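Note that one protein chain is taken out, while the other chains of the complex remain in position.
For clarity, chains are labelled A, B and C in written order, and residue numbers in each chain start from 1.
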Amino acid sequence: MAIDQIAVERLIGQFERIRSLSEKLASKLQNEDTIIQAMPDVSPPKWHLAHTTWFFERFILKEKNSSYIPFNPKYDYLFNSYYETIGSYHPRHSRGVLSRPSMDEVYAYRDYVNTEILSLLRDYGDEVPKEVEDLIEIGLQHEQQHQELLLTDVKYNFSCNPLLPSYTESSSSPDHTNSRQKSQVTEIKIEGGLVEIGFDGPGFSFDNERPRHKVWLNAYQISSHPVTNGEYLSFIEAGGYEQPEHWLSDGWATVKKEKWKHPLYWRKSEDGWYTFTLTGEKKLNLDEPVCHVSFYEADAFARWSGKRLPTEAEWEYAMSSIPIEGNFVEEESYHPMTSETQNKSPIKKAFGDVWEWTSSPYTSYPESKPLEGALGEYNAKFMCNQIVLRGGSCATSKWHIRPTYRNFFQADKRWQFSGIRLAGDLT
Amino acid sequence: MAIDQIAVERLIGQFERIRSLSEKLASKLQNEDTIIQAMPDVSPPKWHLAHTTWFFERFILKEKNSSYIPFNPKYDYLFNSYYETIGSYHPRHSRGVLSRPSMDEVYAYRDYVNTEILSLLRDYGDEVPKEVEDLIEIGLQHEQQHQELLLTDVKYNFSCNPLLPSYTESSSSPDHTNSRQKSQVTEIKIEGGLVEIGFDGPGFSFDNERPRHKVWLNAYQISSHPVTNGEYLSFIEAGGYEQPEHWLSDGWATVKKEKWKHPLYWRKSEDGWYTFTLTGEKKLNLDEPVCHVSFYEADAFARWSGKRLPTEAEWEYAMSSIPIEGNFVEEESYHPMTSETQNKSPIKKAFGDVWEWTSSPYTSYPESKPLEGALGEYNAKFMCNQIVLRGGSCATSKWHIRPTYRNFFQADKRWQFSGIRLAGDLT
Amino acid sequence: MAIDQIAVERLIGQFERIRSLSEKLASKLQNEDTIIQAMPDVSPPKWHLAHTTWFFERFILKEKNSSYIPFNPKYDYLFNSYYETIGSYHPRHSRGVLSRPSMDEVYAYRDYVNTEILSLLRDYGDEVPKEVEDLIEIGLQHEQQHQELLLTDVKYNFSCNPLLPSYTESSSSPDHTNSRQKSQVTEIKIEGGLVEIGFDGPGFSFDNERPRHKVWLNAYQISSHPVTNGEYLSFIEAGGYEQPEHWLSDGWATVKKEKWKHPLYWRKSEDGWYTFTLTGEKKLNLDEPVCHVSFYEADAFARWSGKRLPTEAEWEYAMSSIPIEGNFVEEESYHPMTSETQNKSPIKKAFGDVWEWTSSPYTSYPESKPLEGALGEYNAKFMCNQIVLRGGSCATSKWHIRPTYRNFFQADKRWQFSGIRLAGDLT
Partner (left out) sequence: MAIDQIAVERLIGQFERIRSLSEKLASKLQNEDTIIQAMPDVSPPKWHLAHTTWFFERFILKEKNSSYIPFNPKYDYLFNSYYETIGSYHPRHSRGVLSRPSMDEVYAYRDYVNTEILSLLRDYGDEVPKEVEDLIEIGLQHEQQHQELLLTDVKYNFSCNPLLPSYTESSSSPDHTNSRQKSQVTEIKIEGGLVEIGFDGPGFSFDNERPRHKVWLNAYQISSHPVTNGEYLSFIEAGGYEQPEHWLSDGWATVKKEKWKHPLYWRKSEDGWYTFTLTGEKKLNLDEPVCHVSFYEADAFARWSGKRLPTEAEWEYAMSSIPIEGNFVEEESYHPMTSETQNKSPIKKAFGDVWEWTSSPYTSYPESKPLEGALGEYNAKFMCNQIVLRGGSCATSKWHIRPTYRNFFQADKRWQFSGIRLAGDLT
């Protein structure tokens, strides 16, 4: 099965556009910035640039072009992230040690692989096998995921430097002059019943979004807006971080061990609260969605509020017909905003701004089939000890997100742009 | 609301029977055995005896008898397990440091609290408030849970002693002379559809089993028997512990870090496999249910088998009408057996022998309400990073288990009598 | 070479006296107390009783009696402490797991080995080889060291129990009714020059005390008394634990990490300072020698005082002709006292009460020869990262200490009865 010429050209266009966005995002950094790894969860920006390139080299060029000459045979070891069935790899926590290859070499690597991929596609002519198209598509979706990680990782790395560097200049967007939420928070009632979730349309989806399947939902309510900094501050000021009754056991242990008193990047000063952003430290805007909270904090806040987090089925069902609009990486704000896009749905800011923690542990869908081969490791092997987040963030590409999209992190992680939307029972 | 005289007498009878079983189980130990804690997950037997007593003192005597004089005011600190809202408590990992109170004092404490409880009940006459009955019932259920833990903890403690002490003499039960499984393994097909799970009958249930609620199940199959040692050994011999493709990412990391090569308590000798039991080290019986495997191992075994673990809804629905019969603590075998009880169901050994790992992370049921007050911490706060197990084990009381009963442990835990039952899709 | 009959009888008498003292010290404990190990540095009392017995079994009975039948062959693994050249051994930090052998079995083991040793000696008649006498002597000296450890370990174990158990009743010794130091502190000037230190007399000494050798000492001064609780409290109240300028770098890191604010076992209450002792918690007596300080604290206190700790050569040379008198384990006070024995020396309390930290790292003496064979591991292999203490404590046997005796612990250890004597330059 092959794809037609228009589809090939569209694929090439996507390839060039997405690959060059990674370089654009990295171009705001100095060479020294590209190699640091301030904690094991983050990767150096240079590693992201190389690893996404290796993904194309390893899963397409090496598999589909028998005469392909690898750029550097050692890169298989250096830039494999976690594919155990492919071979051993450099330990994740030591990526910050790899000052070489230099940025110049990594850019040369990117150019080499880009050229080879485009050449491979052109060699196929108008007979690009569907399988190759799928692999390129997954490679591009993968690269978009790493673009988001590059931003969140740079933010974390910079936050550990007492000089508090800025990734980029603050934009004087209208949003910041008009920092009010456009509409009031309301609770949207949803009837539920025997519904379906999961992906079954045309276009790309990850294996973990499939198959579409039946789920029973009791009637429920969901908030029209994500929780704001101001609302979350009320929880802090009410003593939420000192009261074990709101917290899961593991969450309370984490609060005590890590001495958490507020979301990541917040700082209390004599003249009020500040938060560190990719444009430097700013006064906390109480109307923006709260961000950089762990699942534990989201869950405790919900319990304190007399509500709960939505399940991922509740979230997806509520958002299933809302247009994909919002504050994405293409906005170049790199920060959750107060403004909201206008559409007919009473639910606002469903996509972009902040990933929304659900109450659902990340597990496989009924009768789900992981991809064949090493790419079967892409999603399935992480289905334990992680919680699903939905909706994308200000660091996600608009072209990457879907209502069925399942992101996932451990319950104590805070360095992603992760926020909260509340739900509740109707009985 | 009060309960009638017959109910009171039955309650008193249960109280005496269950409380004295704890002492009977402890009576096989020497005083030195009662204080050891070979890892943070286990508690010293003496601590179990005192903590279960404290539970009655703290939640009943102190709440319902205003003139109650505590046995020792410091026991609130020593024997509170994890109730944060009640006050601070002795760190879990340091329970093995508490050589005092001595066993003599702990038995005196038990007698004192038993007398006070019975006196309280008798003072009510035939007007025992329903709330008090409920508290005693939960205290007794709680004690039964700790009876099981006492056995699993002693087993772990003894396994760390190179002398490999026996908890009790081996019984020469017919089971061991006739060590063949009575019936062949088959796969039972179940149609599913929109079914209900959860408890709604009369009698006791924990808050985490309620409310009964609708769940959609695709058609599925479930094995007639739990996986045996022989079947699991095939996985080992096929290289299962060296092949990352079967394992969850966290599971593979655990295998490598802990150097797991087989279930807990197994040992390979020149003349074959042995396993440590509460009656000492024994030759491994290939027909017994495999036991002391983690969720990671259960999941990897299932994947290697081309099957999967059942969800907890699938498990419960399949077992919902099977009689509660099997190899329980009352059998005094303290070990999973080969024999099976006879009933009409094609599903065998549903209860007793080994807890069966499901694929379901432990979360709250829709519209579930935890208990009021400190007892709300009993179950709800652990609903994160744990996996549900079903069916009870050879260390569980027959009077404690139900089809709706939800046990839960972290995915890497192996010191419980935890085994495997396989399921599969029908498409 | 053999020893005469009188020497044999004296040896037998010593053997019986010292061996039975261990049992007397243990007799104040309950069985549960004998198995706990509250930190890796301490050993359970039962382990001390068995290990000292194993020492006689392994180094004498197995070597000198070819027909000796071991009490239990597995004890070689369980009760070898650290003799690598003999074979593998149970990990030190897991001694608290060994609830078996029970106390009854350990006492049977002691009886068995005692009988065999006495039988061996009697079989030799009046021809006991010198080598056997030496081995018995080292075994007895070894047992005396473990008697002291048994007391310090019980003290530490009990201090971790919120019930604060007492090892024994407080004695109403005259010392406590007359809690004043008998004489004023003075600084004793010592001329120094080319002097000799180390053991060369008749009688027992450890290999690490030999050979006697020349050392050059500049003129120096040494305090007449050890530092008192009152003097040390002045350091605390002056902010000593908050001022890095007094501390060694490793010491300051330890202060911050461990949050040290005072010696081990001290507690500040509303009505003043308390200290935990083997007779329970007591009001701090300001005139007693300060105790349970680390080398870091001793060194920081000295620096803050404008003085320094003595080198071990300075200490030994100053004490070399002072009689061995003082507050030893035979006094049964189990605590440093204020009273001092009377003799002609201006230096007081040289022996007993508290071990005195010197400024000397523990290294071998020039031309020193460790013992042959496995016993060569007894002292020599610890000559790194340890500091020498001198003089014995209230838990040391009077018959065990000498001016040349070298005790040694790491610089951060505090659970021994360790105190401070100051010295200074004279230029």
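Here are some notes:
Quick note on the criterion: a contact is a pair of C-beta atoms (placed from the backbone, for glycine too) under 8 Å apart; a residue touches a chain by one contact, two chains touch by 3 or more.
Quick caveat: nothing in here was measured; it's all calculated off a predicted structure.
Considering the intact complex, the chain excluded from display touches A, C. Among C:Glu23, C:Asp126, C:Glu191 or C:Asp250, only C:Asp250 touches the chain left out of the display.
Interface note for the absent chain: among C:Leu29, C:Val106, C:Ile347 or C:Ala411, the touching residue is C:Ala411.
For the options A:Ala2, A:Leu21, A:Leu78 or A:Ala253, the residue in contact with the chain missing from this view is A:Leu78. Seen across the whole complex, the unshown chain contacts chain A at 30-36, 38, 46, 74, 77-78, 90, 94, 96-103, 157, 160-163, 165.
In the full complex, chain C makes contact with the omitted chain through residues 82, 84-85, 194, 213-216, 218, 244-245, 247-252, 295-296, 299, 359-361, 363, 366-367, 376-377, 381-385, 411, 425, 427.
The working rule: only the chains that are shown with their structure count from here on.
Grouping the chains by touch while chain B is set aside gives A | C. With angles rounded to a multiple of 5, the C-alpha fit of chain B against chain C returns 180 degrees of rotation.
Averaging Cα coordinates per chain places chain B and chain C 47 Å apart. Spacing of chain A relative to chain B, judged by their CA centroids, is 39 angstrom.
For chain C, no residue reaches two or more other chains under the stated contact definition.
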